[in-house]
Every structure is written in C-alpha cells, then in structure tokens.
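Below is one structure, written out as structure tokens; comments come after it.
What you see is the complex with one protein chain gone and the rest in place.
So, subunit A:
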Amino acid sequence: MNIALGLQDFLVTRTKRSWEPEEDLFASGVVSSLFALELVVYLEKAYGVEVEGENLSIDNFRTIRRIEELVRELQAAAS
C-alpha cells in the first residue's frame, strides 16, 4: 500500500481535514502531541515496522513526507 495515501486516509479520518505532504502536523494545534502516539501505533500496525530508541521522536512525525521516509528506512532496515 502506498504509504502517503494510507497515511492521508488515516489523518483525514482522525483530524477531519486533509494535509499537504510538507505541512507540519503539530504546528496548527489541530493535532495534539497525545495523538502522535496513535500515529506511531497506526504506522507500526499498518506497515509492520517498530519505532524505538532515538527514532521515537516527534520530529520524525511532523510531516507526511518525513513519516514516509522513516517508514521506508525502517522497512529497508528490517528486510
């Protein structure tokens, strides 16, 4: 499944608005830091990755683009 599209679906469902690939999810105040963990758990389930250690930083989840990169990196490292 295309990561960016899947992520868009998840975010639209949960935040009731669409997001640009480079838009900061947390800057607007629409998305809370409590929601960030739900996002991590969603990614782990949807893409079979584990986010731990230094990767577990909100800066890695600020934009759809950055999240996509992280998921690809983790998938590559796992395979």
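In this text, contacts are C-beta pairs under 8 Å (C-beta built on N, C-alpha and C of every residue); 3 or more make two chains touch, one makes a residue touch a chain; residues count from 1.
Here, contacts and distances are computed from a predicted model.
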Looking at UniProt, which of "hydrogenase (acceptor)", "Malonyl-ACP decarboxylase", "cytochrome-c oxidase" or "3-hydroxyacyl-CoA dehydrogenase family protein" names the chain we cannot see? "3-hydroxyacyl-CoA dehydrogenase family protein"
Would you mind spotting which of A:Leu11, A:Ala36 or A:Val71 touches the chain that isn't drawn? A:Ala36
Considering the entire assembly, which residues of subunit A contact the chain that has been omitted? 14, 33-34, 36-37, 40-41, 53-54, 56-58, 61
